[in-house]
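Of the protein chains in this complex, one is absent; all others appear in place.
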Amino acid sequence: MIRTAIVGGSGYAGGELLRLLLQHPQVEVAAVTSRRYSGQYVHQVHPNLRRLTQLQFAGPEELGEVDLLFLALPHGEAQRRIQGDAARAERIIDLSADFRLRDAADYLRWYGAPHQAPEWLPRFVYGLPELNRQALRGARYVSGVGCNATAGILALLPLVQASVLGNNLRIVVEIKVGSSEAGAEPQPGSHHPERSGVIRTFSPMGHRHTAEVIQAFGLPQVILTITSVDVVRGVLATAHAETLPGVTTKDLWQGYRQVVQENLFLRLVKEARGIHRVPDPKILAGSNFADLGFDLDEESGHVVSMCALDNLMKGAAGTAVQCMNLMHGWDETLGLTFPGLHPI
Amino acid sequence: MIRTAIVGGSGYAGGELLRLLLQHPQVEVAAVTSRRYSGQYVHQVHPNLRRLTQLQFAGPEELGEVDLLFLALPHGEAQRRIQGDAARAERIIDLSADFRLRDAADYLRWYGAPHQAPEWLPRFVYGLPELNRQALRGARYVSGVGCNATAGILALLPLVQASVLGNNLRIVVEIKVGSSEAGAEPQPGSHHPERSGVIRTFSPMGHRHTAEVIQAFGLPQVILTITSVDVVRGVLATAHAETLPGVTTKDLWQGYRQVVQENLFLRLVKEARGIHRVPDPKILAGSNFADLGFDLDEESGHVVSMCALDNLMKGAAGTAVQCMNLMHGWDETLGLTFPGLHPI
Amino acid sequence: MIRTAIVGGSGYAGGELLRLLLQHPQVEVAAVTSRRYSGQYVHQVHPNLRRLTQLQFAGPEELGEVDLLFLALPHGEAQRRIQGDAARAERIIDLSADFRLRDAADYLRWYGAPHQAPEWLPRFVYGLPELNRQALRGARYVSGVGCNATAGILALLPLVQASVLGNNLRIVVEIKVGSSEAGAEPQPGSHHPERSGVIRTFSPMGHRHTAEVIQAFGLPQVILTITSVDVVRGVLATAHAETLPGVTTKDLWQGYRQVVQENLFLRLVKEARGIHRVPDPKILAGSNFADLGFDLDEESGHVVSMCALDNLMKGAAGTAVQCMNLMHGWDETLGLTFPGLHPI
Partner (left out) sequence: MIRTAIVGGSGYAGGELLRLLLQHPQVEVAAVTSRRYSGQYVHQVHPNLRRLTQLQFAGPEELGEVDLLFLALPHGEAQRRIQGDAARAERIIDLSADFRLRDAADYLRWYGAPHQAPEWLPRFVYGLPELNRQALRGARYVSGVGCNATAGILALLPLVQASVLGNNLRIVVEIKVGSSEAGAEPQPGSHHPERSGVIRTFSPMGHRHTAEVIQAFGLPQVILTITSVDVVRGVLATAHAETLPGVTTKDLWQGYRQVVQENLFLRLVKEARGIHRVPDPKILAGSNFADLGFDLDEESGHVVSMCALDNLMKGAAGTAVQCMNLMHGWDETLGLTFPGLHPI
């Protein structure tokens, strides 16, 4: 049993993380902080947790020492407080973007401001087990993952790992996302009458998560295009790339199967019949699975690779718990066995 | 041709009204005011109006004289400015609740504050043509209608008009509503991740619109229960009442047909086959129709009467235009012929 | 460990039951039958189960002996085969309506056909632990519950148990439901363009589940009115009743708290602030909780009591597993600890 705390637990990723930790067999949750909701029961903000816990939000100043500290703060805050937090906890998992990129210059480029603690960047491992499983075992400092980045990276992973992609090609990753991705804070664009039923390509190019996809594989040209659709949870990345000449559908089957075999939370969805033939985030709400699929036009070499996931689970809190499991040498799937619902 | 203006035209009812007036053959829109959006094109707020008009929001101080003034302000503002507005315009239609109730004491009871211009209450006609058609012809001051009240009143209208209801009975009107009813201002509860998919009985009893239903028919005991569901537009009122002994389904058919015959915007939906057997607001988006239906258990006398409508049309802007038509002696349906969409 | 099988496992309740049983620590699933999908992997029909099990649907004829048999067939089939199934299994839980009503005459009245095995009716316990916990302990034959009936019964339970209801009053239970309630078989009315966005009171009176609510409490006059809304899972029952003179809000607080204390899967949701003040099925997807709330007008005695639940869980498969736990003397919550998601 380890003692953990969540800093900034009133947001959606923080709430999802809390749900997972409360039922994790190796974890005790010592505190969940929230400046705004300090003193209120966590179930007043996260109503699904009613009767599961009598925990109340603590003020930021009440945070004590723990074995593992989760940071679930808005971008920019973790890098300002990391020194103090490191004094509080042997291990840290930061769900924000603050320690995802290795190169401090990328923060200036993609986030528009210089990083406040660049010396900490090399100490963090990018927290995606499917990329960095070995490094995560025993790591002390682990970053979170961008939900869109995770979907994009996992869609490309089998193609990269099987070395079937051409080198100099532009890759287009079209991503469709739900509303929970934008966080718990109401905005004019998240007002239900305006947000409901949208198909809104709010970020045609230049989304910050692009940096993570580029970093993951060293691919030169990657375009992420993000479109909001009318779901609350869920990301589908549909990646368009070109394969090397001669690559066959059979080669891809082999490559995808390999990746799925090596990663317990990846599944290949490529059915010839029925209505569940392709990956769809719909059935993944609450689950840590990421579902992969693909289609190849052998003649032109155009490949479409898909990845569906729950942005709050595999794209945030679920992967964070998966990293926690690896860091402590526990079973990678511990506390992550909820398979999702059908229908939903 | 008359000259009109809308005060407070950036809200949802104001926007819908503007759409109707821009295409109304007898109307010229001289100005639409908005404190917040003054100077911006109306199509930046109401994107469906792009390319239809180059109108920009005017500041409140730019409002001049017109023939007919529409007030579309939050509750409480019209009663404070009515004197000045009456000097600006021969005729006024106020979409807010400020002049709906005849008895000033009801404002204290249902709205929690004394009315600021009680001497104006008797000058206003309650703007529901199905109740007050005769009085609306030639009226100078007309109030708007509550969307939930309209659905409740129209559900009960055929029963009242046919004199089939017992006198001392409690009437339960269960109302399901979409998110546009709560207005254009983002709230924590309207944040898409929280509002999407709800079935939330946010007002079990005591909703303000109850006062309008009570006033309409002088019924002693009426309960309005309001439940939010996941649509943007639409209200369905399902009213439960008891008929006098001996009332038959045939009697009710006759009563509903009578009401429908007398009112061009009411329709009776009571089909024995197909999938469109009962009133459903789904197909009424943008339409001024209100669809009625009923079911009677002859043995117990329990009757369920339904009314579906679009809260922004028949429940607000559409009825306001219908009143305008009556006030000016025009065809009651002028500018209100859009029949709604299927499927949608 | 006991051996179980599900007959008719391709439907939604069957699939949900399978999900629960696959992760239940005391249960082994020997077979899941489906005439139509015989030979196909269960994850082709229930895609959330991919990688959790390699189980394939068995044909009906492949069903062998087990300790506990779950029947998840369309209405009318279980009563025809019960004799044979009883020879196969020591214990039976039937999710259909076939053994819910004690009086065979009620089947003629509510289901339109005489019961085919009336001698079995007294052997079955109505499978709602909140009503029959004691009888379920050690029971051999247990019926399922109607999802709407469960919501109605649980909404009324605190009022009945606290003896605050008048005797001769009509009770109106307004129920809003999702699309999964109508089953996995496509129908014209479930076609997405037609079903999406509906507020459709498809059953104003006379719904079959009414019989279960009447039976539960011996109430003389209960009206169930069912309205479809745009969610997949979820039921909200809003019950209208009249209390005895002198009953106070404080009395009801006490009554509801009592019921919640006695039943681990009931929760009282009655918050004074925040956006989660009333029961809402939205956050209950996949959870076995039923959330209760109420509002009382002390002056008139009108009480509104609400119950929210997931129709496939607390309204079907979850309650069936809860019954299984009781029948075997296990912890009542075993395998039912998923708390639901927020946001969703």
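As written, the chains take the letters A, B and C, and residue 1 is the first residue of each chain.
In this text, a residue touches a chain if its C-beta (ideal position, glycine included) is under 8 Å from a C-beta of that chain, and two chains touch if they have at least 3 such contacts.
The structure presented is a predicted model; accordingly, all values stated were derived computationally and were not measured.
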Next item on the list: Write out, one label after another, the shown chains that touch the chain missing from the document.
Entry: A, B, C
Margin query: I'm checking contacts with the chain that's been left out. Which of A:V172, A:L264 or A:L334 qualifies?
Written below: A:V172
Notebook entry, point to check: Which of A:V142, A:V231 or A:A316 touches the chain that is not shown?
Noted result: A:V231
Item checked: chain A residues that touch the omitted chain in the full complex -> 170, 172, 174, 176, 188-189, 193-194, 197-202, 204-206, 221, 223, 225, 227, 229-231, 234, 236, 238, 240, 242, 275, 277-282, 293-295, 297, 300, 302, 304, 306, 308, 343-344
Next item on the list: Just the residue numbers, please: which parts of chain B touch the chain that's not shown?
Entry: 12, 15-16, 19, 23, 40, 44-52, 180, 184, 232-233, 267, 269, 271, 273-274, 276, 280, 283-287, 289, 291, 337-344
Note to self: For chain C, which positions touch the chain that isn't shown here?
What the structure shows: 12, 178-180, 184-188, 190-193, 195-197, 230, 232
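In this section, only the chains that are shown with their structure count from here on.
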Notebook entry, point to check: Touching chain A and chain B alike: which chains?
Noted result: C
Item checked: Identity of the most central chain, Cα criterion -> C
Margin query: Using only Cα atoms to place each chain's centre, name the chain farthest from chain A.
Written below: B
Note to self: Please tell me the distance, in whole Å, between the geometric centres of chain A and chain B computed from their C-alpha atoms.
What the structure shows: 45
Check: Whole-Å distance, chain B centre to chain C centre, using C-alpha means?
Finding: 38
Check: Touching two or more other chains, which residues of chain A qualify?
Finding: 12, 180, 184, 232
